[in-house]
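All protein chains but one are shown at their positions in the complex.
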Amino acid sequence: MSLHSFVAAVLRRGVATEERAPPTADPCLAGPARRLGGSLALRHVDAGSCNGCELEIASAFGPTYDLERFGVRLVASPRHADAVLVTGVVTRNMADPLRRTVGAMARPCLAIALGDCASGCGAFRGGYGVAGNVDSIVPVDLAIPGCPPRPEAIIDALRRLTGQ
Amino acid sequence: MSEAILVAAAVLGVLAAAAGLALPAGRRVSAAAGLTLLACVAAGWTGAQVLVSGEPIQLHSALILPLTGVQLEVGPLGALFMVVTAAVGIGATIYGVGYASHGLGGRTAAAALPIFITSMLLVPAAGSVATFVVVWELMAISSLVLVLVEHRNRAATRSAAQWYGVMTHIGAGAILLALVLLAAHAGGQSFTTIRAHTAHLSRPVRTIVFLLALVGFGSKAGAVPLHVWLPKAHPEAPGPVSALMSGAMVNLGLYGILLVGDELLGGGPGWWWLVVLGVGVLSALFGALHAVAASDLKVLLAYSTTDTVGLMLIGIGAAGVFAAAAHTDAAAVAMMAALLLLVNHAAFKPLLFLTAASIQRASRSRDLDQLGGLMRRLPVTGPLFLVGALAIAAVPPLNGFVGEWLLFQSLLHGLANATLAIALAVPIAVAALALTAGLTAATVVKAVGIGLLGQPRSTGAAGAREVALSMRVGPGLLAGACVILGIAPMAVLGALQPVAATLVSATPIQILRPGVGLKLAGIPAAIYPAWLAVGILAAVLSLAWGRRALGRRGGPRPVPAWGGGTVTPTPRMAYTATSFAEPLRRVFDDVLRPDQDLDVSHVAESRYVVESIAYRTRVTDAIESQLYRPLLGAVTWWGERARRVQNGSVHRYLAFGFVALIVVLLVAG
Partner (left out) sequence: MNAAGAGGVAAIAVAVQIALVGVGAPLLGGLMRKVRCRMEGRAGPPLRQPLRELRKLVRRERLRPEHTSWVYGAAPLVLVATSVVVAGVAPIVTTRSPLAGGADLFAIVYLLLLGSLFLGLAGLDSGTAFGGMGASRALTLGALAEPALLVAILALAVPAHSSSLPVIIHGTLRHPGWAIGPARVLALAAFVVVVLAESGRLPFDNPSTHLELTMIHEAMVLEYAGPDLALVTASEQIRTAVLLGLLMTVFVPWGVATSSAPLAFVWGAITLTAKVAGAGVALAAFEVVTAKLRLFRLPELLAAAFVAATLSVLVALVTA
């Protein structure tokens, strides 16, 4: 595609993002929200997910939902992150790395459990390789339910933190 | 008065050598060092006196050297080199006191070191061919002895000394030939006589003399392709000796080029200096490339010396080219840039060699891949090394920057009304200057980042302790010089101005405009290094204050380095000097020609399962392997052939004598 036709396509298509209602204030998260001041950097840890949640995260950052417009970004290092975004049930092999990730972050840091597996082991409860849910490894500040949670649910939950 | 002090310097040097030779081990080092320091101070004072007053010193004595006598003459150029050498001598001598217990305490070394320093102080004071050649040879031999000090411990030292001895004597031969030719044609051997008659010399004689001098002094200066001894001898010499060789002796090679080319021959055609400029470009690029590829700290510094010498030769060459094109202003700026680079080099290179020797002593290695973590363990030496390293990277506010800025300005200014040769040469020189700067930046980050920062890579580095006090004071003085020369270059530039002007033009030229900043007369070019320094310092301090005030209480919390959540990074995972330089080695593989071996061995049962992988890579000096090895091979081949003639048979030898006698009779008859 030539540059010219690309620009033409961009102008024709315009912005695909859907409007969303303003966020609801959450008194439980008021402290962290004030500290974050409208910007949230996430370090994503896949602790043993089936990748369903990952697809929804990718979708939430895509053009239709555009989570980035509310000040949320995925970052490449736990040092840069305000919160760890954990998907999936925590497997034995990932329990330590998850703890280390949280330990490597600047304090105060948050832990967000994304999806039913992360909050309560979901379909994998009692599996031989399962170490437990996220809360049993690191204290969870925000749980986003759903299997997998819809992008709208992810966006609404995270907007309670960014306040945007 | 000045004459007496100059003589006193020489006498003190001899006394220091005598003290080193005669006194018992306990007092030998301190007595020799004290006397050497006095000699340096005396010589430095004499040089400064000449620079300030502009009155040359002349001395003649028929008592010392038989047949010719000793003739001393200190003009502005020689005085400058005396001051610079004295400064390096002071730093290295102070350092040497603490270093003595590491191998410089022996009788030979304690006697040779003062001789080496004194002869270097006297080279720029020599006023006749005989005197010059004698002190030059004294310098060469005493430095050779000093390179050999540690030969019992390392075989590499012997090979390095061989290379050094051969190269330095090839150079000395060329110098001797050049000076004798000059003296013969001028009808006298004192420099004053030569200067007076030089205008009447025929062009071929002048050209031959210049080219011979370029070869001879170029080999001492470490210019490509005569640099091969430098990355061998400098690393093998003990710390203070390598500092002196790199910071002072190499400069004297450039002094020789200036002495013969500008002072004695009074300049020459443009192509002479284009050759010098070309050699400079080659040396700068070759040195910088090898420095970035080297993983031995002192080899890295030695190649970086070749690189800096290349920049100085670019300045000297550009000055000659511009002067030949009657572009005197630009020539004067170029010459001043070359001299400033030289003064800077004499400040930062000994600093780096001395601190490198401290690092080597403290961590028992000079291989960068065995160092690391030393900035914390050597709280004085580490930052001193960083100062020197930033200075060679030519970043403001340190001294290297002002030199390169001046060189750039002279090249830019020389482009006005350029001849074709200048129009082609200047962009190449600027590109070489720039690429050198970029490569040196990478070299510096490699040397400091791998050598001093991160985690220690060996038990030696992990157990390093700060070195003795005098080993911190000597480099400390040189680091102070780097900072002062960087912030207030005007102090020394004022003294360089008349020297530079007399080298390129018969009439005095105003190069600098008076003022706080560095402003050039005739070109709209100015920088205020002190302001830049103040600006950077103010910004750093206010940001540090802001970070403290706005952030949370207390310093940063120490945490284990992030290893991806599974492991804590170990030194084996960190980048090494070799891996750091790998991208540049790959980009410049035509020049660097790295040898690489990859051995993959498989387990016996299946060739799909790898048992071990061995990877070796080595960067060899292409000039050594392509030029010198074949040459040495040819020499050896002829040697083997010649040995057949000499088989021990007395009859055969008698026959040789008989045949020779017949031939002589036939020819004479």
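Chains: A and B, in written order; residue numbering restarts at 1 for each.
Keep in mind that, in the parts below, a residue touches a chain if its C-beta (ideal position, glycine included) is under 8 Å from a C-beta of that chain, and two chains touch if they have at least 3 such contacts.
If you're wondering where the values come from, they're calculated on a predicted model, not measured in any experiment.
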Residue of B:L265, B:I316, B:A362 or B:L386 in touch with the missing chain, whole complex considered: B:L386
Sole residue of B:R27, B:R154 or B:R586 that reaches the chain not shown, by the stated touch rule: B:R586
Selected residue (touches chain absent from view) among B:L469, B:M573, B:V600 or B:I662: B:M573
Contacting the left-out chain in the complete assembly, out of B:A156, B:A184 or B:I536: B:I536
Residues of subunit B (touch criterion as defined above) contacting the omitted chain: 292, 373, 375-376, 382, 386, 390, 393-396, 401, 404-405, 408-409, 411-413, 415-416, 418, 423, 426-427, 430-431, 433-435, 437-439, 441-442, 444-446, 448-450, 452-455, 517, 523-528, 531-532, 535-536, 539-540, 543-544, 547, 550-552, 555-563, 569, 571, 573-575, 579-584, 586-587
Residues of subunit A in contact with the chain not shown: 3, 6-7, 10, 13-17, 35-39, 41, 62-63, 66, 68-71, 73-77, 79-80, 82, 105-108
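Assume only the chains that are shown with their structure count from here on.
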Chain centre separation (subunit A, subunit B; CA means) in Å: 58
Of all residues in subunit A, those that touch subunit B in their complex: 45, 77-79, 96-98, 100-101, 103-104, 107
Subunit A contact footprint on subunit B (complex, rising order): 557, 559-560, 562, 564-566
